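Submitted below is the structure of interest, expressed as structure tokens.
With one protein chain held back, the other chains of the complex are shown just where they sit.
First chain written, first letter: the chains are A, B, C, D and E, and each begins at residue 1.
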Amino acid sequence: MTELKKFWPKEGPARVPYWVYSDPEVYQRELERIFAGPTWNYVGLEVEVPRPGDFKRTHIGEESVVLVRGKKGDLYVHLNRCTHRGLEVCRESFGNKATIQCPYHQWTYDLCGNLVGVPFRKGVLGQGGMPADFDTKNHGLTSLKVHARGGVIFASFDKNAVPFANYLGETMLKLFDRVFDGRKLTVLGYSRQLIPSNWKLMFENIKDPYHASLLHVFLVTFGLFRADQKSEIRMDSMGRHGALISRKGEQKAGEGTADMASFKADFKLKDPRLLDPVKEFPDANTVVMQTIFPNLIVQQQSNTLATRQIVPRGPNHFELVWTFFGYENDSPEMTQRRLRQANLMGPAGLVSVDDGEALCMTQDGVRAARSGAAVLELGGRDCDGADHMVTESCIRGFYKYYAEIMGFGEEA
Amino acid sequence: MTELKKFWPKEGPARVPYWVYSDPEVYQRELERIFAGPTWNYVGLEVEVPRPGDFKRTHIGEESVVLVRGKKGDLYVHLNRCTHRGLEVCRESFGNKATIQCPYHQWTYDLCGNLVGVPFRKGVLGQGGMPADFDTKNHGLTSLKVHARGGVIFASFDKNAVPFANYLGETMLKLFDRVFDGRKLTVLGYSRQLIPSNWKLMFENIKDPYHASLLHVFLVTFGLFRADQKSEIRMDSMGRHGALISRKGEQKAGEGTADMASFKADFKLKDPRLLDPVKEFPDANTVVMQTIFPNLIVQQQSNTLATRQIVPRGPNHFELVWTFFGYENDSPEMTQRRLRQANLMGPAGLVSVDDGEALCMTQDGVRAARSGAAVLELGGRDCDGADHMVTESCIRGFYKYYAEIMGFGEEA
Amino acid sequence: MTELKKFWPKEGPARVPYWVYSDPEVYQRELERIFAGPTWNYVGLEVEVPRPGDFKRTHIGEESVVLVRGKKGDLYVHLNRCTHRGLEVCRESFGNKATIQCPYHQWTYDLCGNLVGVPFRKGVLGQGGMPADFDTKNHGLTSLKVHARGGVIFASFDKNAVPFANYLGETMLKLFDRVFDGRKLTVLGYSRQLIPSNWKLMFENIKDPYHASLLHVFLVTFGLFRADQKSEIRMDSMGRHGALISRKGEQKAGEGTADMASFKADFKLKDPRLLDPVKEFPDANTVVMQTIFPNLIVQQQSNTLATRQIVPRGPNHFELVWTFFGYENDSPEMTQRRLRQANLMGPAGLVSVDDGEALCMTQDGVRAARSGAAVLELGGRDCDGADHMVTESCIRGFYKYYAEIMGFGEEA
Amino acid sequence: MKLSSLSDRDLRLEIESLLTDYAYVLDEGEIEKWPAFFTEQGLYKIVSRENFEKKLPLALWLSESRAMCEDRVTALRQASVYSPRVLRHLVTNVKILSHDGERVRAQSNFAILQTLLDGETHLFISGKYLDTIVSEGGKLVFEEKICVYDTLRIPNSVVWPV
Amino acid sequence: MKLSSLSDRDLRLEIESLLTDYAYVLDEGEIEKWPAFFTEQGLYKIVSRENFEKKLPLALWLSESRAMCEDRVTALRQASVYSPRVLRHLVTNVKILSHDGERVRAQSNFAILQTLLDGETHLFISGKYLDTIVSEGGKLVFEEKICVYDTLRIPNSVVWPV
Partner (left out) sequence: MKLSSLSDRDLRLEIESLLTDYAYVLDEGEIEKWPAFFTEQGLYKIVSRENFEKKLPLALWLSESRAMCEDRVTALRQASVYSPRVLRHLVTNVKILSHDGERVRAQSNFAILQTLLDGETHLFISGKYLDTIVSEGGKLVFEEKICVYDTLRIPNSVVWPV
């Protein structure tokens, strides 16, 4: 570990020094302390690996891992690295295998990660082979701690990670269970994009209700998310997880729209099927966007549901993997509705395109900065939840926790 | 600032250690001490932003900046970075705006850079908003020091930069004023290229009369620039700016052409309109190539006039932006002549192509060098001007100043 | 030289810490201590530069060099860098020149590398020129130490490099002379590929008989190289050079094939001309793959002969240059046989494709590793030769020497 | 134009022209003309090769009607925030998959080059068009256009139609 | 189809179709259909521009018969280890070099785009096809197909035929 001489501005979480977005050493520490640290990382949905032997290749931080369904239906997440000479064993996104075999020298692991086959271990024609004291027990795949809840699977590199429920905390857990309520999920499809910005800007974006009322003409115009609607900001006690909750209003001017240049009263859809939401959750909320530290966003925007997984790719890029899903008992009409509303989200989404661009512009803005910091003062300087969305507290909470886990002292 | 343990060879400016061309830490220091230091950087021409609200996006070092014409015709150069969360605000090369608005949360700045609009500043429906002590005065765009002369605009990050006229010095100022003599300019067009070499090699090239008589068959053959012609090398007192001045001769062999393998006596143009120069400046000089530290070349080669702006892009690349111009009162024939002669210059220019290639070959030559230095001994080892072009003094002057501003001590 | 705080695992050469494959500082030290160190580097074949003035541009480490045939038939290897201002002088892969002239200012070197021409050295019209004490003797091209044996040319940056024969050692020399036995060679063609892995993985691969019986279905199936065949592993006394030697068997199941999942008994060629080897060397060996530290593989696989030159390109890539050759007195049938068998080798080779992929997968597997090491225990933990191929000793030998020359201490 | 009266070769030439006209409006930024390339109930989808091969129904973008295409255009013009970009379509390898008198199924390869603010041109995405084409009012239009893209890791956003 | 009965223009159109069909089986992964594009004694070579210009005989891959192509297919399916990849051929600029009643020599440009596991699409290799085409059993096939590639530094391996 390099010694990082970085100090947080004395204003605390109301400032984010620009070096967090592009410094390569900061990024290395993030990989170590955050993604390989005492966190729970999203790896997939149970329904993606329904049968024994099913596997999915994915990433935590920059490490390639394999999510595997064991023989008895149990779940494993292994580091995707042969213990012999380091080859990335699994090279398909999805599949089914009885065992995991490395192509190079065909060392073979069972689904639990135990090394069960070493060719020529006893030699050939009495010659060579592994030493007598070679013990396959010491050479199994590195396996991570795994936890599944409501059909969603998380893994941790840290064997001492706190239990997942404690990690989320009560408030966040309730919101998580709202979508993942035990019904079986159906994957509708994937989208993958490489966004040219630091991964944390994605989290900021989803924790940021401020921009939604201003940047997203589409959301504002059709009342899908707007500052003058009933809404809430919620966080866990440490500030790392968060949620933006909102209720759809009408497409009409309200108080506050004066400030919203984005409101276009005369924009009407020619094919209104695009916006034909139906209520499907017990509460009246129409949008709940939840961020689960460090790599997951759970999106419920009207009837479009998705997990968004964040995979950092150096300080200046991250990959965003969208898994759109529904419930097994969805009617065909409901499925079609979800698919249609998906037009708002993803790499070509009417709303998400704005965010991808904003993130790219931010990275372009801060990359060359030799000093300076973002200013987070909307709604005060605290890190508390709120019953409105005119605050950046949720982002402040995130950076408060971030500075802690990263071990950044304060500027003198 | 990292501590750079780099020492200049004891031969002084007669040597240029190869690490100046590719070391990433040297490059970072250049961005800090040179481009963001007490220097005047070219940003554009007045005629590019003629009316109030006109803007141009460009770069100083790696920083994106916006040149803006204010309401009263005054000029501003702002750092192109929203003071809220760092977004690169302006994303068009040119345009006209009444105010500068960031798309992310629509913070709005007036043309002078003052923050004049913060949506939801007072909250919405009585909730949220900025803290009472939030003062927009503290959150205006960062503005640079600006100076315009003869229709050319320069900016400095350093509020204490010496006045532009002093910065140039008398000799250089006179040459500058020769081209920018107060007549209104017309932009004929832009060319932009990414040259795979360190930015300083571009300066060396233009301060180097040695190569012109040897590399450029075209110049030599048609007598446009040749070692045996009447010529001068001029510099400011510090050596950072320079000029190569020459008078066209005939296409015939002279003394000195013996050394010029490039001279092709039998090369005749089939369409002679390409070389149909007319005298247009009071003096007899037909070529004046002026380098203004750290990012500008002013080119007068016969009747083709251009500014060439240098934008470094890492140690191994730089962008070269050519702005070809004429004078407002040029006749159509003169404009056409300038356009035709532009065939010699730019990314596809009959002469400039040689330079682009030479720069690329030099970078390829020095990139892998673990030691060694360029040798600059033509014309002696001094850094003085001369009445001929058989000298590398102008490059030596440049590196003498460079070693100083970069703070490189001498080798023990 | 940066101070590298890297320590080798205490298990010694039975472990290879993953940082050797991707750490940029380790890579820099390799360029310095290995490629520019007391090693002999392959640069080409005599037959590639048969006549005086013939040259070939190639690379040692990342340095560009030119192999030149002098006027008297002598051989030179010069650093491809003009001593004036560093330009890469020679920009063609092959050619013939009377002198070496730099295009920038036309400094001219004779084939031995002496500076013989400096334009305007005496000035022009009595002005400028080089200082009186400028001595061309001090500005010749940097020339490397050269040694040719059996038509193969090697060069060393280190003037004190031990004689080539000593460098190879008796055992290796004999194997080298087996192929390069004095007959004149004919180049059949080149293949060049950029493999996305660390260069050392290429050496591991060729020193690794373990994988050949498992990864290469083609080799195994047709009995071209298989663990149950008569074979040997040989090394020089330091472990840096090595050879895998094997004798073709039948395409039938043997003891040991039980472990070889790759064996496909029913795979028959429809056009058997692809595998129509004839014996051409005095001994009974059908495969000899020799690795000569640090940049050469000599391949004799049945009748396909090639040198494979390794050019590192950063820690994560290397270029592999294949020169397929035969002997001048080959019959047309023999030439055609070599060309046909070349289908097994090279960037599209039925066998080599597997290796390219395995290397890429290994780099992908180890790149993100923050700790860990490859395990090399097949055949024990020693670094000795063997009369079978069920051992990784040849790789262990390589890393034993590598740790030494790189100066890595052992972990506490 | 009557599809039934065209030979296979003529059909290919006509479809090449259609695809050229289609790409032209996108490259030239005349996006308002884009919806007219579809039938009123035309289906337009941009689908990843991954979803396509797994038969997962999600599209990157889905238009179930010409009107939905028009809504996309309006949104692009009035509601979306994005930096300037220039596209360049290379459409090649046009192949008739099947046809009867009514409709033709054709496949072609596309590569879209994109130039962003920095002025560098990059390969943006590639893939194949799977088109069902009919003749309406004397001109060819898409009854269905499925753009199956290879580029699973999309470079940022797909702002314009493919 | 009789070559001798075709005009130059029709010939070009037919060869374009042939090249499209050829690229189609490679892009779609239907490699088993690939050998049928050659005559029984058909010559197929992938050659670097360097070897081609120096007249060095080495090929990256050499098939001296359709059977050798079939062996390559079998090896690819059963004997080779490689990560998944998706190819996209752009074949353009088809030019008839010469023809008599029997055979046509044609040249065309190709660029192959490749998408590997990470989902990014890269320009893999480019070059020209130098084809000698004959008509057999009513369809055009390659008597000789020389793929001269520009990309001297090949990005890793050429797994599939070009």
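Here, a residue touches a chain if its C-beta (ideal position, glycine included) is under 8 Å from a C-beta of that chain, and two chains touch if they have at least 3 such contacts.
All values reported here derive from a predicted model rather than from experimental measurement.
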item: Partner chains on view for the chain not depicted; value: B, C, D, E
item: Contact residue for the chain not shown (choose from B:P24, B:G73 or B:G189); value: B:G189
item: Residues belonging to chain B that touch the chain removed from view; value: 93, 187-196, 215-218, 221, 264, 267, 269-271, 273-274, 319, 324, 335, 339-340, 342-343, 346-348, 350, 352-354, 356-358, 360-361
item: Contact set of chain C toward the excluded chain (per top definition); value: 91-93, 103, 192, 194
item: In chain D, positions touching the absent partner; value: 10, 13, 17, 19-21, 23-24, 27, 86, 88-92, 111, 113, 115, 118-123
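The working rule: only the chains that are shown with their structure count from here on.
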item: Each chain counted as touching chain B and chain D at once; value: A
item: Graph separation of chain C and chain D (steps between touching chains); value: 2
item: Matching chain pair for C-E (criterion: over half of the contact pairs shared, by residue number), options B-D, A-D or A-E; value: A-D
item: Chain whose mean Cα position lies farthest from chain C; value: D
item: Chain A-chain C separation of Cα centroids, rounded to whole Å; value: 45
item: Residues of chain B engaged with two or more neighbouring chains; value: 91, 103
item: Numbers and ranges of chain D residues touching at least 2 other chains; value: 81, 83, 152-153, 155
